[in-house]
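Let me begin by presenting the structure, written as structure tokens, before commenting on it.
One chain of protein is taken out of this complex; the other chains stay put.
By written order: A and B. Residues from 1 in each chain.
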Amino acid sequence: MSAPSVSVVPGDETPWRRLARRYAESRLALLGLAMLAAVLLLALFAPWVAPQNPYDLGKLDIMDSRLPPGSLGGEAGDFRYLLGTDGQGRDMWSAILYGLRVSLVVGVSSGVIALGLGLSLGVLAAYLGGRFEQLLMRIVDIQLGFPSILVALVLIATLGKGVDKVIFALVTVQWAYYARTARSAALVERHKDYMEAARGLGLSRPRMVLRHLLPNTLPPMIVVATVQIAHAISLEATLSFLGLGLPATEPSLGLLIANGYESLLSGKYWISVYPGVALLFTILSINLVGDQLRDVLNPRLAT
Amino acid sequence: MMKRFYSRLRRCAAFAPLCLAAWLGAAGEARAQDLTIATKLELSTLDPHFFASFPAGSSHELLYEKLTFQDANGAIVPQLATSWKLIDDLTWEFKLRGGVKFHDGTPFTASDVAFTMERVPTVPNSPNSFAQYTRNIEKIEVLNPLLLRIRTKQPNPALPLEMSTVFIVSEKNGKGATTADYNGGKRAIGTGPYRLVEWTSGERLVVERFDGHWAGKPAWQRVTERVIVKDASRLAALLSGQVDAIDLVPIADLSRLKADPRFSLFSGPAALVQYIALDSARDSSPYVTAKDGSPLPQNPLRDARVRKALSLALNRALLSERLMEGSALPASQLLPSNFAGTSRQLKPDPFDAARAKALLAEAGYASGFRLTLHSTVDRYPNDTAIAQAIASSWTRVGLDVKVETMPGAVFFGKAAKQEFSAFTAQYGSDDVGSGLRSLLGTVDPQTGSGSANRTRYSNPALDRQLSAALLLMDPAQRNAALARVTEAYMADEGLIAVFHPMFDYAARKGLVVSHRPQRRFNALMIKPGK
Partner (left out) sequence: MLVYILRRLSQTVVVMLVTSLLVFSAIFLVGDPVELLVSPQADQLEKDRARTALGLDQPMLVQYGRFLRNAAHGELGVSFVHGRQALELILERMPATLELALLAMLIAVALGIPLGMYAGLKPDSLGAKAVMAVSIVGFSLPGFWVGLLLIMLFAVQLGWLPSTGRGPVVDYWGLKLSVLQWEGLRHALLPALNLALFKLSLIIRLTRAQVRENVLLDYIKFARAKGLSRARVLGVHLLKNIMIPLVTVIGLEFGSVIAFAVVTESIFAWPGMGKLVVESIFQLDRPVVVAYLMITVLMFILINLAVDLLYSVLDPRMRLRAAQP
């Protein structure tokens, strides 16, 4: 999709260069980009950066459980737990790094898939109208009413636990939301002048939907999308809190937070607070970047 | 006009913090004789015969009473019956207590007992009926208002125990009363030390002192039982002073509460055992394979040496003290040793990783094998952590262990269908005999044995020994025989007993909580004191 901005700057600036330049106009957005890059790098290189593999059950020692940050432990007694340990004796720093990977994969993939599914179905429904729209919207109604808890429980019962099942559960829960919002935005757009113009030009239907309706429906969706990716990661944490999320031995940030929940009142804050800070950092960076991208790509904000 | 408004606002602002604090902090004056407790048990009905569940068993003790009562050591003591004896193998005679009144003033007599036993099997829609305790009763003879005879269909030495579960209701009030009538409150009449004031389903139960109670004045004037299911929220309610006492203190918070001078902690071993069940019945088990994933020629779990090795690999002391923060007792059998019928000889298996490895090698598994351990999530305190710790221990003696957890709603269905190879769960027994029969007895739908025996473990010789023990009418002989049978089952490694969880209670200073090994938490367990 080409950047639909009206630029009168002459010269040899490519659209990407223009995007980068306009993006860099905000210092806060650059900070967000740096944060996001840090998060992605840490997540990608977690097995090399993390001092301990938290998935290896043989290495965990209950004797080292719930130690405060900075304590020494491990088999030789010389391993320093930078951020303390959790109830299983897992090094918090390592667990956070690995958990970051899982949370990002879960949040982003479920968000992107749900967005794609919901956006296309919603725009199509608004465009085609009639029976198709009615049918889709009724399916959306059913889906919205169905609690994610029940969906997750059924999936676990029939398929067991796993990252792919959690992503599936999150997609089923989210797509309807996107579809409904996309449809309402598309309904507004459909009656605007430029669509009349396109029709007047005799453009084919797919062309009208793909190149005119869809791009203009996108901006309000991007706000919802950046919020929803955060929500997906948060929803995964809530499912983990209820015992319906990822397997206990391969925790995401959400599961780590949920595990440490009980320890908050007892003063062992590190088990829950540090993963929470990591989660906040991640989502903050996603949204700072997303905000600026949306502002930059929004044709209606071009001055 | 705006100026005056602003000046007035400024004047109020000076007092605002004071007013705010006073307003926000406003709470009613609570009398010293009132008790408010928060419990995890959620009562679902006021009909004492609708659902034999832990919440009902706990809260209904405030309103209703039973013929006999199971005390903290599992012994059967008098309540509405003062004594009982066997007339012959099929007949028990119960002498009833005189001077007992129901909340509406009606005197308690033997006809109320007869009415109760007749009503129990007729309550519709019951998910877990009391009829399983009265099923064996053939006839009730009322000899005089304070004496009755119960004739059973088969010899039943456990009748006094069964009578300690069935709450007695009044014939006069209860005739024609449905579950809905009891839930409505007006018909919720019993002989218990408290009478109903108000019940909001899922939220709170409020009762007040019944002055006509036969045992004298109950300790509290007014009791409020609040339902708070989430552990952290329940603890927060205690810490913020909203309630006076709570049950099931989260394990992670025990040390903090111990150090807090405002609160006292109480605990005791529960009539529960955290156990590991191993699939020893089948030739090939779904989650047991060689370390590379290929199937094994035989199921290693069929070999008692392998099962023993898996038990020796566990460091029960460490699990109890570190993982459970002292809130567990290493176990060797189904019930803690203060219960009648338990074996004083049996000791928990020691932690001996070397011997475990040796046993595995002896059985032909020197290089170990792969196994998946299944467990519930959030059904028992720390259940996931326990499963992971067990898996960790087994990994250390050379196995390759995966842990799979799932909610209880999914877990029990699958376990009952024999879908697991190894799982860990908790089991509660009323007494040694019924526990062994349900958990380790050969599965037999006709006799009802083995109803909780999910691995279909079977040892017919021991089953016969158990049946013989259960038929002994003399308590001393019975207990001794049960102890021997327990030892035999444990020697055969029918299951691996890991530890007995403890129930932890916390109360504000000035209250004393008496522990009960059954899952109960009510005002009868709490008294003022040091």
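One rule holds for everything that comes next: contacts are C-beta pairs under 8 Å (C-beta built on N, C-alpha and C of every residue); 3 or more make two chains touch, one makes a residue touch a chain.
Only a predicted model underlies this, so the values are computations on that prediction, with no experimental measurement involved.
In terms of the touch definition stated at the top, the absent chain reaches A, B within the entire complex.
Within the whole complex, the absent chain has one touching residue among B:185, B:202, B:295 or B:510, and that is B:202.
The hidden chain makes contact, of the residues A:50, A:210 or A:284, with A:284. Here one chain is not drawn; of A:30, A:149 or A:210, the residue touching it is A:149. Checked against the hidden chain, the listed residues B:230, B:291, B:456 or B:527 yield one contact partner: B:230.
The chain not shown here touches subunit B at positions 21, 23-26, 38, 42, 44-45, 47, 50-53, 124-129, 131-132, 135, 179-180, 183, 200-204, 226-230, 232-234, 236-237, 239-242, 407-414, 416, 427-430, 434-435, 438, 445, 447-449, 451-452.
Contact between subunit A and the absent chain runs through residues 28, 126-130, 133-134, 137-138, 141-142, 144-150, 153-154, 157-158, 177, 180-181, 184-185, 187-188, 190-192, 205, 219-220, 223-224, 227, 230-231, 233-234, 237-238, 241-242, 254, 257-258, 261, 264-265, 272, 276, 279-280, 283-284, 287, 291, 294-295, 298, 300-301, 303.
The rule is short, and it goes like this: only the chains that are shown with their structure count from here on.
A separation of 42 Å divides the Cα centre of subunit A from that of subunit B. Taken in their complex, subunit B has these residues touching subunit A: 231-232, 235-236, 239, 250-253, 255-256, 318-319, 322-323, 377-378, 382, 384-385, 387-389, 391-392, 395-396, 401-407, 409-410, 413. Listed in rising order, the residues of subunit A touching subunit B in the complex are 57-58, 60, 62-63, 65-66, 87-88, 153, 156-157, 160-161, 242-244, 247-249, 261-268.
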